[in-house]
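Only one protein chain is missing; all other protein chains are in place.
Moving on to chain A:
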Amino acid sequence: MSTQTAPDESFENAHVLDPAASTASQEDISTEIRDIHEAYRQQVLAGAKEETQPRVDFAPYRSSLLRHPTKNLHHTDPETIELHSPAFGQRDVHILESDLTIQHNGEPIGERIVVAGRVLDGDGRPVAGQLIEVWQANAAGRYVHKRDQHPAPIDPNFTGVGRAITGPNGEYSFTTIKPAPYPWKNHHNAWRPAHIHFSLFGTDFTQRMITQMYFPGDPLFALDPIYQAITDQKARDRLVATYDHSITSHEWATGYNWDIVLTGSNRTWMEDEEGDH
């Protein structure tokens, strides 16, 4: 399987320690988050548009300080290549790659779950036959990745990488193990809420996105500067899966539903318009 042949990483351990890592306390970080969110609420009350995406300039996430553009994104109309997207199919992804619990000889340790949902575009149309990739920590909060130095056990039966091609209605389903929260070096005693990383393609390459799915009721939400970089509560809620008993299966796995909405396709409406003339 592809996960066995991932290229070797030659990073030194020095990179594990983020140069921007600070000795700030959780209280410092939480205060910074609260201030930014309060300013945002005032802005909305004064009539500003509600934000739907994370800020790229979000100082409580220290690594973002030198890694965000300071100039506004430049608006452009898409050209031909930007109205299309690479194609993926069964040649690229084996059907078994959507089950992260069967990649080794034994059963991984942890809470077996199914995460299922649909990929839609901003018009509510299903994104069919497209690539969806996931990666995650194991039930102890440890990634297989070399740079993960968290002293929690690696599970020899769990790599934590999955892929699928969406079905005709945009549907996907991954069988996996519920990941645990894990510590990181943003500030003192910093912990990420449990999450699964998702990578998505649409029908236009401008819809490309990478995000993280979270689990309902995580007590770490309020403390996490990556999650809280999304200043709007309604937008934050869109990253949280819902427990769904209809996905849960008898004596096998609990189920979560999470639908993903990409931005709007420009190809469809521009083509429709051309057809009008």
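Criterion: a residue touches a chain if its C-beta (ideal position, glycine included) is under 8 Å from a C-beta of that chain, and two chains touch if they have at least 3 such contacts; residues count from 1.
The rule we apply is simple: contacts and distances are computed from a predicted model.
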Hidden subunit of the complex - UniProt protein name among "Protocatechuate 3,4-dioxygenase alpha subunit", "Xanthine dehydrogenase family protein molybdopterin-binding subunit", "NADH-quinone oxidoreductase subunit B" or "ABC transporter permease": "Protocatechuate 3,4-dioxygenase alpha subunit"
Of A:D28, A:D99, A:D148 or A:D244, the residue in touch with the unshown chain: A:D148
Contact with the hidden chain (one of A:R41, A:H104, A:H188 or A:R208): A:R208
Option from A:V115, A:A194 or A:L239 whose C-beta touches the chain left out: A:L239
Chain not shown, touching residues in chain A: 2-3, 5-7, 9-12, 15, 19-20, 52-56, 58, 61, 63-71, 73-82, 84-89, 91-93, 120-124, 131, 133, 135, 137, 143-148, 159-161, 163, 197, 199, 205-206, 208-212, 226-227, 229-230, 234-236, 238-239, 260-266, 269-270, 273
